[in-house]
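A single structure is presented below for examination.
All protein chains but one are shown in place.
Let's turn to subunit A:
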Amino acid sequence: MSILDSKIPEGPLAEKWNKHKSNIKVVSPANKRKLEVIVVGTGLGGASAAASLAELGYKVKAFCYQDSPRRAHSIAAQGGINAAKNYQNDNDSVFRLFYDTIKGGDYRAREANVYRLAEVSPNIIDQCVAQGVPFGREYGGLLDNRSFGGVLVSRTFYARGQTGQQLLLGAYQALNRQISKGNVEMYSRHEMLDVVKIDGKARGIIARDLVSGEIKRFGAHAVVVATGGYGNVFFLSTNAMGSNGSAAWQCYKKGAMMSNPCFVQIHPTCIPVHGDQQSKLTLMSESLRNDGRVWVPKKNEDAEKLRKGEIGPNDIPEDDRDFYLERRYPSYGNLVPRDVASRAAKERCDAGFGVNAEGKAVYLDFKYAIERLGKDVIKARYGNLFQMYEKITDVDPYKEPMMIYPAIHYSMGGTWVDYNLMTTVPGLYSIGEANFSDHGANRLGASALMQGLADGYFVLPYTIGDYLADEILTPKADTNALEFEEAEKAVTGRIEKLFNIKGSKPVDYFHKKLGHVMWDYVGMSRNAEGLKKAIEMIKEIREEFWKDVKIPGELNNLNPELEKAGRVADFLDIGELMAHDALDRNESCGGHFREESVTEDGEAKRDDEQFTYVSCWEFNGEGKEPVLHKEDLVFENVKLTQRSYK
């Protein structure tokens, strides 16, 4: 199908971006003042884009559901941000960062986009330092670097275990500066509920003021969606409670295609679920696997005693411990990539070796590192993470191993975009985690922050000009136009419909039920039978939801249950699309593991012949099967190989 034009520039990989920049149109300063851009979401992508566009002279309106742009979930990223600075003189380069990202993504990302990401990465670090981001430094005053999983060089910049926080505060400060200058109108506690198209182009949004309940219309010449991922479809994830897929889903319903929705990252080191009262999962940074050893007991009877609390981990002798990552993957050991580590933990727990009451946890043990390096060194490296762990679990990880288990963390899939980051709807852009473009089937650690800021600071501000240059004669969007009226009516209608169901069960009941189906059948291990079952089960939950959900409170007041209901209604649809996508992709790649596609020794097996494409799903009407289009991935600069970590 030719409706997907990725607009990848011709020419050698290393020259594509520069060449493209010189070919695309530029808008004059006088005209920029007349052009309005809406940016939805204020995480790293949204905040950096809104600030940069406003600096250029565009009139920007920015939106977030939180009470402040600073609270977007980028704030929670811990470990660091990658950049090809080669400050360590360890032979890092733009090409090496590009190659690691393509390989880490299991060859399911676009070469040209990934190369550009690596190319602009050094500028990000320069920009952040200029803004006052207090990165970790050497005693000589220069920037320090860390190593991260899946790579052989040190290219990760960090600000303690709070890198996301510091980068977001940098972008937020830039945003605040533009707000104070009147170049950005900031709408906090506002949630986008629809995108409005006029003459086929994105011309505005419908948003709900979460405090007053008022439904409002906002017009612009272009709309940028930077609303993150949809991991909360699983109910339990490391995402914030409010993180949702609704803005992206409304774009999908208005014609923006969704790509690779089945690619979600499951992070191996999270604090395990306890009982049935849990609301969210907390990540323990990947960096811990540098010094922690992962194990479970060798004997089933020991695991059983651990689960009953009859013995503790320190009662199990050395010889009875199964360091299964070191056993299965001797060359990478505890530092295998996230997808591999997650599957291995699940395999042990499914075989009956899980160590907590629920049987769904493995140990991450620092005893050996403490013996080797001393407690002080471990404390200096991981003190804040150990404190966080102890506050949550009441267990001192200096004395007893941490218990960890995989959890849903990041969405590699997302809205389809071309090289300019524009979706299949003209004038509608998608940046950061919300789009699909850079991480393939598995994202490397410390690359999400890099992508969000690359898109917002250095890609979108250029590429959006190419579109807006043709819009300089287009008048301001008329929010009284029929299209706005109809969109508002549809939004109001849906809210009233939800509110008037007045059933018997709270929103969480349905969300948890969906989460269980997703985790069991569309989670770490998938097969055709289970996926078909999941699609049927989700349909049943959806039917029950629209008959029996109970939303208390008022429409015209702060109403968190109403907000949740709208998001869960969309999660039900997103979950179903994920299952369709996972069913279509009968290969194992990255975070997507199909039981039908494994090697003889049980490892993931890619099928390049059949599946070297980006799946692109087109909305085909309510209650109808979506239509699959394919963008073939062409690799001109790397050779596709089966990943091995043995």
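Here is the rule we use: contacts are C-beta pairs under 8 Å (C-beta built on N, C-alpha and C of every residue); 3 or more make two chains touch, one makes a residue touch a chain; residues count from 1.
As a working rule, contacts and distances are computed from a predicted model.
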item	value
Absent chain [UniProt protein name; select from "Succinate dehydrogenase / fumarate reductase iron-sulfur subunit", "Transglutaminase", "Phenylacetate-CoA oxygenase subunit PaaC" or "ABC transporter ATP-binding protein"]	"Succinate dehydrogenase / fumarate reductase iron-sulfur subunit"
Residue of A:W17, A:Y457, A:F593 or A:F619 touching the missing chain in the full complex	A:Y457
Among A:L44, A:L117, A:A174 or A:I464, residue touching the chain not depicted	A:A174
Absent-chain contact - pick from A:Y87, A:F484 or A:F619	A:Y87
Sole contact to the chain not displayed, among A:P29, A:G275 or A:G621	A:G275
Missing-chain contacts mapped onto subunit A	48, 51-52, 55, 66-68, 70-73, 75-76, 85, 87, 122-123, 125-132, 134-143, 159-160, 162, 165-166, 169, 172-174, 176-177, 179-180, 186, 188, 211, 238, 240-242, 274-275, 277-280, 282-283, 309, 387-388, 391-395, 457-458, 461, 504-506, 508-509, 550, 552-553, 557-558, 560-561
